[in-house]
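One structure is given here, and the rest of the page talks about it.
Only one protein chain is missing from this complex, and each of the others stays in its spot.
As written, the chain order gives the labels A and B, with residue 1 at the start of each chain.
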Amino acid sequence: MRIRTLEISVGAFMVAGFAALIFLALKVSGLTLDAAEESYEVTARFENIGGLTVRAKVTMAGVVIGRVSNIYLDKEDFVGVVEMDIYNQFDNLSIDSTASILTAGVLGEKYIGIVVGAEDEYLAEGDEIEDTQSALVLEDLVSKFLFNKTQE
Amino acid sequence: MSDSDSSGIENSDNDGNFIEVRDLTFYRGDRVIYQNVSLDIPRGKITAIMGPSGTGKTTLLRLIGGQLKPDSGTVKVDGKHIPNLTRKELFALRSRMGMLFQSGALFTDVSVYENVAFPLRVHTNLPEDMIRDVVLMKLHAVGLRGARNLMPSELSGGMARRVALARAIALDPDLVMYDEPFAGQDPVAMGVVVQLIRLLNDALGHTSIIVSHDVAEAASIADYIYVLADGEIIGQGAPDEVLHSDAPRLKQFMQGLPDGPVPFHFPARDLRDDLLAGVK
Partner (left out) sequence: MVIQVLRRVGSKGVSFLESFGASGMFLFQSLVAVPNIRNNFPLLVKQIYAVGVMSLVIIMVSGLFIGMVLALQGYNILTRYGSEQALGQLVSLTLLRELGPVVAALLFAGRAGSALTAEIGLMKSTEQIAGLEMIGVDPLRRVIAPRFWAGIICMPVLAIIFSSVGIWGASLVGVDWLGVYSGSFWANMQDSVQFSDDVLNGVIKSIAFGFVITWIAVFQGYDAVPTSEGIGQATTRTVVYASLAILGLDFILTAVMFGDL
């Protein structure tokens, strides 16, 4: 019977390891089991992306509706192009929606906030959001403020 | 190696020598262990290899078992030159050899029964009840059938050696090598081992090599004796001849004389000079 307890404890050990991995996946990293959620890709061009990173959140009214999938520079117009994946369930964003780069808290991470527009036509795979608002860069704000002050 | 498989049933050599060592030279580092040693181990007999501690008697067993390779010379076991064998051939040959190690070398993590069953499980595909029969017979032969469920740590030194002996003969080998089987045993245990070696050799008909420096015990059961010292053979023959030889080095060893060709004193300058020199 000694060999039985040995095998059972090894089995329990492996199960505990597996359970811990599931705990890490679901509870700690918030992985949902249907992780590969269907999405469609839209792009947006910004004067300045100001520290936005790949996999940043895309939100609407504070709710996450997608992720940033790629960021690169348009070499002709010299603007930053952001590609983002919007989950398929949010398929009724009007084509004149506005995308802006926002900051969570004063020093928090950057994310994209989308405000819906008024058109009846909806964004689809490959579309571009025309109306964008770049990230607020602290240095620009400060210099604008000082410029205004000296004007007075 | 083409005839290697048939050599086991070859009859022409059956009364000859099981092991032939020719011009064996072996160095450990810069130290000479063997210098042009030649010896024969006759088939079916008990041959004792004797000599002072540290002369590399165990090394000889390892050379025969193929765990070490000679620097020059040949070591032939049953007609096969050991250093030339492939790993697979060597392992196959070893399954026909049993070795009793000085410390017993029982596997400490399994029971006595499993220790004896181990070679059977590795080298045969016998069903479990046949393995059980063989193991119990071998354990019975060494008188320890009742101890089969003990762990090696629960055995006395003498019992451990007998279990190791049962394991060494589990596969009915053609050759059994004993490495210092008498060392560190109380008289009763020693008597048992002496008797077992003789009995098993006669009953099973294998070839035995005993490496030992216990003169009386080895001489009492050996058919032939080699005495090694300083890398060479200093004497050989039947026990009586060797025991009563007049060759000075042989005589000193066999009769245990404190002084002789092997000096009592470690080399030093004259005692008188040494004492007079005082503290510098």
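Here, contacts are C-beta pairs under 8 Å (C-beta built on N, C-alpha and C of every residue); 3 or more make two chains touch, one makes a residue touch a chain.
Just so it is clear, the model here is predicted, and its values are computed rather than measured.
From the set B:S38, B:S72 or B:S95, the residue in touch with the chain omitted from the display is B:S95, counting the whole complex.
Between the chain not shown and the residues B:N84, B:S103 or B:S220, the one that touches is B:S103. Touching the omitted chain from chain A are residues 6-7, 9-10, 13-14, 16-17, 20-21, 23-25, 27-31, 55. Listed for chain B, the residues touching the missing chain in the whole complex are 62, 65, 67, 91-92, 94-95, 97-99, 101-108, 118-119, 122-123, 167.
In the analysis below, only the chains that are shown with their structure count from here on.
If you average the Cα atoms of chain A and of chain B, the two centres end up 76 Å apart.
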